[in-house]
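For this view, one protein chain was removed and the others were kept in their places.
Each chain carries a letter (A, B and C) given by its place in the written order, and its residues are counted from 1.
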Amino acid sequence: MPGFKLVGREARQKGTVVKVGNTEFGSNKVAIIAGPCAIESEEQLLETALAVKEAGAAVLRGSAYKPRSSPYSFQGLEEEGLKIMAKVKKKTGLLVETEVIDARDVALVSKYVDALRIGARNMQNFSLLREVGKSQKPVILKNGISSTLDEFLCSAEYILAGGNKNVILCNRGIRTTEPELRFPVLSGSTALLKQKTHLPVIVDPSHSTGNSSLIVAASRAAIAEGADGLIIEVHPSPEKALSDKRQQLTPGQFKSLMPELERVAKAVGRGL
Amino acid sequence: MPGFKLVGREARQKGTVVKVGNTEFGSNKVAIIAGPCAIESEEQLLETALAVKEAGAAVLRGSAYKPRSSPYSFQGLEEEGLKIMAKVKKKTGLLVETEVIDARDVALVSKYVDALRIGARNMQNFSLLREVGKSQKPVILKNGISSTLDEFLCSAEYILAGGNKNVILCNRGIRTTEPELRFPVLSGSTALLKQKTHLPVIVDPSHSTGNSSLIVAASRAAIAEGADGLIIEVHPSPEKALSDKRQQLTPGQFKSLMPELERVAKAVGRGL
Amino acid sequence: MPGFKLVGREARQKGTVVKVGNTEFGSNKVAIIAGPCAIESEEQLLETALAVKEAGAAVLRGSAYKPRSSPYSFQGLEEEGLKIMAKVKKKTGLLVETEVIDARDVALVSKYVDALRIGARNMQNFSLLREVGKSQKPVILKNGISSTLDEFLCSAEYILAGGNKNVILCNRGIRTTEPELRFPVLSGSTALLKQKTHLPVIVDPSHSTGNSSLIVAASRAAIAEGADGLIIEVHPSPEKALSDKRQQLTPGQFKSLMPELERVAKAVGRGL
Partner (left out) sequence: MPGFKLVGREARQKGTVVKVGNTEFGSNKVAIIAGPCAIESEEQLLETALAVKEAGAAVLRGSAYKPRSSPYSFQGLEEEGLKIMAKVKKKTGLLVETEVIDARDVALVSKYVDALRIGARNMQNFSLLREVGKSQKPVILKNGISSTLDEFLCSAEYILAGGNKNVILCNRGIRTTEPELRFPVLSGSTALLKQKTHLPVIVDPSHSTGNSSLIVAASRAAIAEGADGLIIEVHPSPEKALSDKRQQLTPGQFKSLMPELERVAKAVGRGL
């Protein structure tokens, strides 16, 4: 009685490939999403976009709506941010994704981006899950910070049950008792998710480690374990970022990371 | 830099008393909320209401909207449930509270009840927090299942910053590594919350223990530690409940619990 | 298949009363153990002993062997500490207990004290458990900082299976994801232990909260929940203590705590 049906491997032995534009998640190629935590300005986003495109990223990330624990933290540029993202998409030809945090915003946000992201805090915001379930827009669903794998899959089930089969699971780790890692991904959890579900599974090394010096290692590990993609934070000047300063790579760091990831992908029989 | 201002003790040394109807939360009297997990029918709710009223409860609980991990679990009677609650309120004279799970429902739900409840899964549903912040209806805010105390207070801050000062914090425990307790309340956490904030703090022994045989002990402990109230699940036939079978008390068990709680309340200088 | 037999309620419906000298653990009276974290000098221990005796404590605590995470932290006075404890026992007439951390020391330590304590780090030091199992000296067994209740009971089973039935369980809490409480006791865990085992269960509010300002609240809660005793750290000058500065009460604080505990004990039908 795990509480899910459509997302289980029993329902579909073959892995599902979810397409964001022409980029496949769940195929033999490992897909890389990269970009800043938050959209801060057109200059910031464009500079990042050009850099991650050149390094080989397939999709640009960037949040216009920032759910923040404190009401006094930077909350994102909202629709202005979406407009910036649309401009940068046009200028660079990159696919783009962004977070949606309110069921009332799904239609609006969908106009601007190629994929919707649902963050950890909203994994069990069932109104939001139902709303994106009515759409056909690809959804990147992150697990909650202390959800079990089965609870995570149940949340994906809400979206599939609503009619949207284009769900990409994002393993972003959970809160543990180790104080020096933010919300670490559990080794084995990506592989176990892939056993339990046919949906593609990507990993977020940035939010899970919370430490830019660990992102190379965590990214290599994720691909070695079988992740179908990564979502990595990159910012032109991480130390000046309005959020997540400690965990964003510079464009230069990202550029040198990519060939490392390609070597590991090849070692496990995949490409980048 | 804890991320909150209005809810801190620094902002207000004196404890805030939040009134739900004529019942005070945060005064010298410990307030008891009781009722079923979910509203299942008028008969079920009325029978429970009469029983908990006679035993001394001040407020009737009952959910019309049930956020459930699985889309295939019972989701509540929705507006029909609210109408049942309104009828039972009229027949019994009890104050009533219910959960609101969607920012779009706040106005509707507010018409039927004396207090709104925000559940653990929505502690960081900031759209919902902002919406109830615009209201003056008392809000019972539960902590998320792995939130820290500071994150909990930050979420309350969203409501106060929005203009609604009538917030009652509900300590419902967190997920731990102990498999035999559901989401246990941490001993000391209620007392520490009371040091950090001026808002009233109640405890939920039902959802935290997940075990009806532990509710007497956990309720006594909560009052002894300094809780300003309790919210306890009571169902006419727990074994037939559509949700939370294992943790609901029978009316008879609730009736015998109340004098026990009164003795502990008096031992710590309070009343019931 | 819980892995234990002798300690289960199935093996013995009636609660076991363990006697330390003439003090009963598990009877209708709640027994209080108090004293410093570590034995630092005869003056320090004697001053504390006289104060806790006057306030009504039954047993004096104090560690001569200190298991410390770092090899560079104060490790205790070792046998010199035991000799100090013996002197203070003679001068005050108090019963005394201390920690034993090595199977090779059991015989030596037993000569000096009325009860042996096994700390959290040694809950699964099976050589040590077997050694105290061969003795008839009462053993206060603390749970490991992330043990489950069943693992805790299995460790007690080692001692009973060895032939020593005089085991007092000490619920000292576990490591959780809440950063502001040290190793909090889970509300409901003491009551659940009492359902599962016939052995007496005491609570350690000092090591669990790690915060002297929470000890009154946590102690009241423990008794209200059904604890058979408490073990509380008291130091003449907590700020000068060689270990656990933040969590030791002053003699004055302990003195004012005791009548509070007595009121709660009476409210739940017990005495102090």
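We adopt the following convention: a residue touches a chain if its C-beta (ideal position, glycine included) is under 8 Å from a C-beta of that chain, and two chains touch if they have at least 3 such contacts.
Note that this is a predicted model, so its numbers are computed, not measured.
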Of A:Leu214, A:Leu242 or A:Leu272, which one is in contact with the hidden chain? A:Leu214
In the whole complex, not just what's shown, which of C:Ser73, C:Gln195 or C:Ser256 touches the removed chain? C:Ser73
Please identify, in ascending order, the residues of chain B that touch the omitted chain? 146, 175-177, 179
Residue numbers in chain C that touch the chain omitted from display: 3-5, 67-73, 101-104, 121-122, 124-127, 145-146, 151, 154-155, 157-158, 161, 174-175
Can you name the residues of chain A that touch the chain not displayed here? 146, 148-150, 173-181, 184-192, 195, 205, 208-209, 211, 213-214, 216-218, 220-226, 260, 263-264, 266-268
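As a convention for this text, only the chains that are shown with their structure count from here on.
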I'd like the Å distance between the centres of chain A and chain C, where a centre is the mean of that chain's Cα atoms. 48
The positions of chain A in contact with two or more other chains are 146, 175
